[in-house]
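The complex appears here minus one protein chain, its other protein chains still in place.
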Amino acid sequence: MTETVASPRTQQDSTLEHSKIRVSADEVAAYDHSGRQPVLLGFFIAVVWLLVGTVLGDISSFKFDRPDLLSEQAYLTFGRIRPAHLNVMVYGWASTAMFSISLWLMPRLCRTRLRWATAATAGILIWTLGLAVGTVLLIAGYSDGLEWLELDGQWADPLLVAGAALVGASIWRTLAARRVHHLYVSVWYVAASYPWFLIIFIAGNLPIYQGVESAAVNWFYAHNALGLWLTTINLGLIYYLLPKIIGRPIYSYWLSLVGFWGLALFYALNGMHHLIGGPLPSWMIATSITASIMMIIPVVAVGINQHMTVVGRFGAMRYSPALTLAVIAAMSYTAVSLQGILTALVSVNRITHFTHWTIAHSHLGLYMFVTLSLFGGMYYILPRVLKKEWPSTRLVRAHILLVGGGMILYVVALGIGGVLQGLSLLAPSEGFEVSVTSTRPWLLMRSVAAVIISAGHIVFAYHAYLLAFTHRGSLTRQPPFFELKPVLVKKRAP
Amino acid sequence: MLANSFVIILLSLAVGIPPLIFLFMALTSGQFDHVDAMADSIFEADEMRYFRPWENRKQAQQRLEQHGGLLNNPNREWERWL
Partner (left out) sequence: MTRLLVLIMGAMATVIFALVVLVILPKSMLSQLQAPPQLKPPSEQELAGRSLYISNGCIYCHTQQVRDPSFTADISKGLGSRPSVPEDYIHDKPHLLGTMRTGPDLFNVGARLPDRNWHLLHLYQPRALVPWSIMPAFPFLFRHKPKADPGDKVLEVPKPFAPGNGVVVVSEEAEALVDYLISLRHDYPAPSNEDQKEVQP
């Protein structure tokens, strides 16, 4: 096929400012190159943390099956390994990878090279140092005592603030220097996340709260760390990857507008739904439950928008692991949010509060949504920054199948186990024993899932090593083409 | 108490009014007139004009209608964006 007559849409477009600076492939490559140093550094550090966090998660999981496993030493006790798992995964793996993703996205979306790249590099290093110090102190028994805010307020938190601020400065400097007028959806999500994170993290760490206020600020922070930091940057990434890979603009600008501002308004008020039934003034909890229910608006808006972009073209998933993971992540976002809204209703929460249902929800969100989206981002970004291809299709497939399958088992097992535990905690005639014994088979199944997922992580880390540190990727000169052998779809590509 | 004090009311106004004003300015200066164009801004010059192998005939036809004639694709150009 060759050129035919230009369509009406193209003519209309040519009157718009953005179309004048439609870029060439070379320019895009130059944008990618401008952030090379911090982007690669961040991904490298993130993968190291992922492996550390995996070991910590596995140990935590096995300890439920064998409570006397590794209990001789204080630093190996469950109550230190588990928070270390949370902090390493959230601040080490997810956040560091999110730094790289935002530093790669912004130049592309702003159509300019990355500004203050050195500051961003320094920020990532300072953040990592802070987290390393905090994790060591946590394992050694120095914890601030609030879930999600355990890291030491004196030695670790200032470094984390400085690190995130430096990366954020680079992001906002790039945004200020942008060469497009329009701000693409992803820009709102990514750019807003940095000031949000700094505000909530600082507010959460102020040592001025006592009693139930301390609980309120604890969950104000933790929920917003999820909603206004982990969720937003990953939604920004998905909003970029889906249309870009499929080659089709996002379904509706207005829906993305509703999704973004709805999220900003309602998510921030959600925190107290972690304390339903707790000793807080009941209007606070009611506010959060209401805001949780209102979350249906942005969640459905984002869900429809992303679904309508992909719909009818799911076959494209076979060509791109990045798209495969981004689509699964987008669906999981809808799923975890609907599950969360359900959990925030008092009639459900009375059963599931305090049980492993919450852990299933956590990992549905932080794994099936956040982590898979980050993996997808890395599959897409690393070849473009390194100018080499992922060497092995089989390793990609093995990775996706292991982590996907393992996590489904994890979430389903704990979902069932959690409901059984919750029902038994409610039954007036049953002793506490029943809630423990009825959950144990499901916890064992979670440990099986943990092994499967860990294998997936090792495959991924090995593959990333092959890509970055060997010449395999450039030697084979494979095109960026990954036809995943049909798992669900039979037909081969033409 | 702070809850029903002027401080809170003033703070809310100070925080809430300016973004609304800027939003209004943005609206009146026409920044939201061509909003759907924004969705196209992430694509390269002729990116949308290549046929993708997963599209069925109807979808390819749509691509042709919306983005102009499809370009020759000997090197599997679309692979660049996968």
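Going in written order, the chains are labelled A and B, and every chain counts its residues from 1.
Simple rule for what comes next: contacts are C-beta pairs under 8 Å (C-beta built on N, C-alpha and C of every residue); 3 or more make two chains touch, one makes a residue touch a chain.
Small disclaimer: the values here were computed from a predicted structure and weren't measured.
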Based on the whole complex, identify which of A:78, A:155 or A:314 touches the chain you can't see.
A:78
Which residue among A:25, A:119 or A:284 touches the omitted chain?
A:284
Have a look at A:31, A:99 or A:196 and name the one touching the chain we're not showing.
A:196
Suppose we count only contacts with the excluded chain; which residues of chain A make the list?
63-64, 67-68, 71-74, 77-80, 82-83, 141-147, 175-176, 181, 183, 188, 191-192, 195-196, 199-200, 203, 209-218, 220, 224, 228, 261, 264-265, 268-269, 271-272, 274-275, 277-284, 287-288, 346-347, 350, 353-356, 358, 425-428, 432-433, 435-437, 440
Please give every residue of chain B in contact with the chain that is not shown.
1-3, 8, 11-12, 15-16, 18-19, 22-23, 25-26, 29, 31
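In the analysis below, only the chains that are shown with their structure count from here on.
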Residues of chain A that touch chain B when the two form their complex
1-7, 9-10, 13, 16, 18-19, 22-25, 28, 108-109, 180-185, 240, 243-250, 252-254, 312-313, 315-316, 318-320, 322-323, 479-482, 493-494
Chain A-facing residues of chain B, complex
31, 34-45, 47-48, 50-56, 59, 63-73, 76, 78-82
